[in-house]
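One structure follows; several queries about it will come next.
Apart from one protein chain that is not included, each protein chain of the complex appears where it belongs.
On to subunit A.
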Amino acid sequence: MDKNSQEEFTQIVKFEPPLYKQRYQFVKDLVEKYKPKKVADLGCADCTLLWMLKFCSCIEVLAGLDICANKMKEKMHTLSPLPVDYLQPSERSLTVTLHHGSVAHKDPCMLGFDLVTCIELIEHLEESELKKFPEVVFGFMAPSIVVISTPNSEFNTLLPGVKLFRHPDHKFEWSQAQFQSWALETARCYDYSVEFTGVGHPPTGMEKIGFCTQIGVFLRKYPQTGKSVQSEKPTEAVYKTVFKAVYPSLKDEKYLQKAVIREVIFTAEIIKHRFMSKREEYSDDPERKPKSQPSMDYFSDYLGKLVIEKNMEPFVSGNEVYIPLTTIFSCPKVKRLCGTFEKLCKLIAGKVTLSSDGSAVMFNIEHENE
């Protein structure tokens, strides 16, 4: 199933951008429109669509399913988090899972999705599989939206070299009427509405032929199913998980805590640095200019226009310098991460050296500059 190899119909019709890209863009636009949180791609092949979807910030769960494990494995590593995802964990959570299995079988891991995409999938199904397909997708998975795309056989006459089907693995290719009657019947049966569209416009004057790829967008008419229906469903897992990646996210307390500690210590260091350099008497170095204009001062950028009240000033006692937590909390970035002052205290407890009453970050300055 090499869906991505270039469909360059040089002689009669040429699509720009290539048709497969247009299909993926269609899905991306749909995601932008409906903002689904959980998306599954059935027949995900080499995971290109999933890779594109992982950048959509609304999606928190992505799943792929394919009958060919090798095809998925080829490039599944592109779905892993990148080093930068660990360096700067994102606000949203994201889990990507790949399953090896058939769309003719039900598996509970496919429940609860908002959008299920079947891009150039159904024409690869054997007759027996195609029969079970509606029950699995619309009856069992029952997502709020289903997208199905498939070749429009009426368009084939415009494609050079296509004799019977566009791909040797295709079991059938439908005309517009065939696809639409199948889709309408399926929609009626499982209480969905369906709208037809497509990508790959026919040449002018031949509009009747329809899109090169025909697409059906199914919307579920009834609200989220209750528990009663779910309980009837089989819970036995039949798919094999071949890949799972959990992206670092600030929703995860572990990463949030790390990020907060990092920000607290860094902010405290900056405040300490500024405080100490103010205190320190400057050398006899005439080349050193006085600390530059406040407008260019990094601290003012970083901390915003902070009004530090008297009781929030850092102070020195013995060999220690103290930076009050309230001062650190007034830094917008820290505030945004923690939300509340109480949360801040809770997250850094035991991880950052604090004064005995826990109200300030404490630094030892005895061995400074060694």
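Here is the rule we go by: a residue touches a chain if its C-beta (ideal position, glycine included) is under 8 Å from a C-beta of that chain, and two chains touch if they have at least 3 such contacts; residues count from 1.
The definition used in the following text is that contacts and distances are computed from a predicted model.
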Original post:
Absent chain per UniProt: "Piwi-like protein 1", "Regulator of G protein signaling 11", "F264 bisphosphatase" or "Ribosome biogenesis protein BOP1"?
Top reply: "Piwi-like protein 1"
**OP:** Looking beyond the chains shown, say which of A:74, A:91 or A:126 touches the absent one.
**Re:** A:74
Subject >> Contact partner of the left-out chain, one of A:111, A:130 or A:162 >> reply: A:162
**OP:** Touching the hidden chain in the full complex, which residues of subunit A are there? Just list them.
**Re:** 2, 4-9, 17, 51, 55-57, 70, 74-75, 77-78, 80-84, 86-88, 159-163, 166-168, 258, 261-262, 264-266, 269, 283-287, 289, 292, 296-299, 301-302, 369-370
